[in-house]
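A short write-up of the structure that comes next.
The other protein chains are all here in position, but one chain of the complex has been omitted.
Right, subunit A next:
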């Protein structure tokens, strides 16, 4: 948001700001209506002839064995940790990206960014060295 002095202009700008997102909201509404109409029309058009066999969980033609919600080993959980750490970090790049080359920032800010990137790189190298990035 642009800088403003005093209360009044800020309020006006804030209204402008949210006006652009209200169009997003309207479009979301259009989308919801579209899906509702599609499902509603589908209900009128299609046949409904359920049989127990049809409602059975599909498992290559044989009767399903055990439950569908089975225990599985999520082997990539370490990637999930890595992802959370990295993604949260990289979100901070966006606000910084818009100002770092502005007058008064320049080289110092860039060095700071390299420190930041350095942390990320060292983290990645550490994970690599630990063998986390290879799947056994």
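By definition in this document, contacts are C-beta pairs under 8 Å (C-beta built on N, C-alpha and C of every residue); 3 or more make two chains touch, one makes a residue touch a chain; residues count from 1.
One rule holds in what follows: contacts and distances are computed from a predicted model.
Set against the options "Oligopeptide transport system ATP-binding protein", "Branched-chain amino acid ABC transporter permease", "NADH-quinone oxidoreductase subunit H" or "ATP synthase subunit a", the UniProt name belonging to the omitted chain is "NADH-quinone oxidoreductase subunit H".
Interface with the hidden chain, as seen from subunit A, comprises residues 17, 20-21, 23-24, 26-28, 30-32, 34-35, 38-39, 41-43, 45-50, 52, 54-60, 64, 67-70, 72, 74, 76, 79-80, 82-83, 86-87, 90-91, 93-94, 97-102, 106-107, 109-110, 113-114, 117, 120-121, 124, 127-128, 133-135.
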